[in-house]
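Inspection log for the structure reproduced underneath, given as structure tokens.
What you see is the complex with one protein chain gone and the rest in place.
Each chain carries a letter (A and B) given by its place in the written order, and its residues are counted from 1.
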Amino acid sequence: MDIFYFIVQQTMFFAIPLLIVALGGMFAERSGVVNIALEGIMVMGAFTSIFFIHFMQDKMSGQLLLILAVLVAGLTGGIFSLLHAFASINLKADQTISGTALNMFAPAFAIFTARMIQTVQQVQFTDTFFISKVPVLGSIPVIGPLLFRNCYITTYIGIGIAIAAEIVINHTRFGLRLRSCGEHPQAADSVGINVYKIRYAGVVISGVLAGIGGLVFVVPTSTNFNATVAGYGFLALAVLIFGQWRTKRIIFAAFFFGIMKTFASAYSGIPFLKGLPISNEVYKMIPYIATLVILTISSKSSQAPRAEGIPYDKGSR
Amino acid sequence: MEYVIEMNNITKEFGNFKALDDVTFKVKKGEVHALLGENGAGKSTLMSVLFGLYQAEKGEIKINGEAVKINNPNDANALSIGMVHQHFKLVHNFTVLESIVLGKETIKRGFLKMDDARKKVMDLSNRYNLRIDPDAYISDITVGMQQRVEILKMLYRDNDMLIFDEPTAVLTPQEIEELMKIMKHLVDEGKSIIFISHKLNEIKEVANRCSVLRKGKYIGTVDVETTSKEEMSEMMVGRKINFHLDKIEVKPGETVLEVKNLTIRSKLSKKDVVNNVSFKARKGEILCVAGIDGNGQSELVYGITGLMPINNGQIILNGEDITKKSIRKRSVAGMSHIPEDRHKHGLVLDYNLQQNAVLQTYFEPRFQNHGFIKFGAVRQYAQKLIGQYDIRSGQGEDSIVRDMSGGNQQKVIIARELDRNPEVVVAVQPTRGLDVGATEYIHKQLIAQRDAGKAVLLVSLELDEVMDVSDRIVVMYEGEIVADLNPKEITVQELGLYMAGSKRSVNNEKEA
Partner (left out) sequence: MKKKHNLLQSKGTSSFFSVIMAIVAGLLFGFVILLISNYKNAFPALITIIKGGFTNGTSGLGQVLYMATPIIMTGLSVGFAFKTGLFNIGASGQFTTGAFVAVYIGIKWTFLPSGIHWIVALLGAIIAGALWGMVPGILKALANVNEVITSIMMNYIGIYLVNMLIVKSIYDPLKNQTESVPKSAIIPRGGLEQLFDVKNMNIGIFIAIFAVILIYIVLSKTTFGYELKACGHSPSASQYAGINDKRNIILSMVIAGALAGLGGGLLYLSGSGKYMQVIDILAPEGFNGISVALLGMSNPIGILFAGLFIAHIKVGGNNIQLYNYSAEIIDIIIAVIIYCGAFSLLFKNLIHKLTRRNKLEKEEGR
């Protein structure tokens, strides 16, 4: 049973950032903008917020600091994503190229800035956020050890974001309008919805969530930030496609990948995997190979937003 | 008599091009006012200005006697103007109810609250006899119901001035009749309607007055009851038009293309979209496949030309079974294809005219040598086509096709497909979206092919085209051929009955 708890707890560390970022991607793409810049936005969000922790950890610690850092990460991501929104919505530039530019910019900026400020590119921080056991809740049998021990508050933030995303996209006026812009922007325009505004909102939400996702990825897995999120932004895109752009399926997909990643990184802590004569590298490859296989199977019945990636031009109808 | 809508001296320019030149247009309260003009005459542009999608450079708009500025559809809506667009503005995976309320949702603290909206929509649906299923998805309902959804969208917004942009193009004759009734009913309830069309019969039936545009200019407004169709069409085109094409009698020869028991199953709906279709196209004959859009004609053509796999049946070209042959092999064997969607299939829009001219023949020895393109030969060939088919463009054979006008783009395709001396020409809606001049030209080209002893398979949705051009008509309804007719022996009304599926003269087993 302990092994099972361990796997679930580990899975959370990997699944939650994927979940948050993929949901972010969902908001952008269902508004009609492909956001391949998620990776770069994650790097920027992680960079500023870890730096924030780095400087503030003498003055405060624990959950308050982490929550403030989450806000910093979200703010950074939101602002950074405006560049993508501007290029792809106002200037109608190629969304893949604009996203690629942001992906190139972010790590270079993070390394450059870190080196200029503190000469080394790794930004160190002390992990004062780990919760070994949530009071009261952690003592509930089964559920306690499963969800409320050896965890971070970011797990609950992630779950909260997932619930909020499902409600916003499916049960609010904003969600309805967002979806119409991603499927048929001309229809939205003809009933007086400002497609540009909605798409800006979609991209900025994706930026905020990706920024937060960057921080949420780094905190449980490391004690320094080295200008990379290890391709998680791209994995999140795969989760989004596998999840067919729908909240519930994205949640499922994120946890599936989380488990894959857990096997890859923590197999030595899992007895029956540890004994197998398989090299470390093979485990590292598993999530990516699984992605390939799953995308191949699921791509035939794609429910991608129909207007995704196509700049909206008021003139052409 | 006061006007509810007055558009005075409207001028709208795109670059140097005057889409509307000093146009004046006035609608009285409680009338159906037809707006007549050819494709490209400026009807849609004028309505887009009224609806706030475009802003005019010059001119003023008065609604109920007051000068107004309409900057976007919201402004139009606030002035109680609504519009049913030619291409419906509906989201395929929204429900009918969601589609109607989109943009004017009933909410409570930001959350959707559909109950009030549902009640209002159902009340309107009953009152105007607009049957809908509020919970069905748009992609699952018929085109007719989609149009009713569009009408309900306007009524839900309490619009009094309703614009219908070419609303009958996609409907069956029966649905058209129902629409006419609905329009009359709406006018009785005090609404005013602008009816954009180029179909004189419909204007005659439903409209009170008619304004005519030609090449961006206002020609005049007439009373429909006292004006003949011929007069109106002359106003529209600017010259007397000959409704009848001159065709010499040609006796059909041997069979060129034979389709036997062709069946195509849709991957999405699992239905047979083409169901056991058989026919023969003969030399010196224009065989027309008539039918309402979406009855399997497109799939039939895809199956014949190889763009879509077929589930069952045989296709025989000049005695050779080409059922399993690739698109290229069919093309080389003498099948020309003027496709339904010239932007999607017919042209590589970012290639220039030369490159498009050899799209079906670039691999022939006259245009390449060991895989290297003979640029001189390609250029000369393109120049020949330009001269022969009167293709007009900014930079001759170097013009990028995307920048050419629709009519000239179509001429490039016609030139390319007819010049390679085909055995059979498959032409799908070859005149869609073209003006009268270009339409006439293309009809003449098709008849010339027939006179030269080719087989022509023409797929058309336009009843006039079907009746005027063809030598024989087969009618498709829900994937099946339901009639094999001689255009000289039937009336348009009869044809309409076959197209609507309420009459059939061919059994499935019998070969046409």
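Please note the rule applied: a contact is a pair of C-beta atoms (placed from the backbone, for glycine too) under 8 Å apart; a residue touches a chain by one contact, two chains touch by 3 or more.
Quantities reported herein were computed from a predicted structural model and do not represent experimental measurements.
Only one of B:S228, B:S326, B:Q380 or B:T491 touches the chain withheld from this view, namely B:S326. Of the options A:A46, A:V70, A:L102 or A:V229, the residue whose C-beta touches the omitted chain is A:L102. Summary of contacts with the chain left out: across B:N77, B:Q360, B:Q410 or B:S470, the touching residue is B:Q360.
By the touch criterion stated above, the residues of chain B touching the omitted chain are 15-17, 305-307, 326-331, 337, 339, 344-351, 355, 359-360, 362-363, 368, 371-373, 392-396, 398-400, 403-405, 408. Even with one chain removed from view, chain A keeps its contact list with that chain: residues 36, 83, 87, 91-94, 96-98, 100-102, 104-105, 107-109, 111-112, 115-116, 228, 230-231, 234, 237-238, 241, 279, 281-282, 284-285, 288-289, 291-292, 295-296, 299-300, 302.
In this text, only the chains that are shown with their structure count from here on.
For the pair chain A and chain B, the distance between mean C-alpha positions equals 45 Å.
Put simply, chain A touches chain B in their complex at residues 171-174, 176-177, 179-180, 183-184, 186-193, 303, 306, 314, 317. Interface residues of chain B, counted against chain A in their complex, comprise 53, 72-74, 77, 83, 85, 89-94, 98, 102-105, 107, 110-112, 153.
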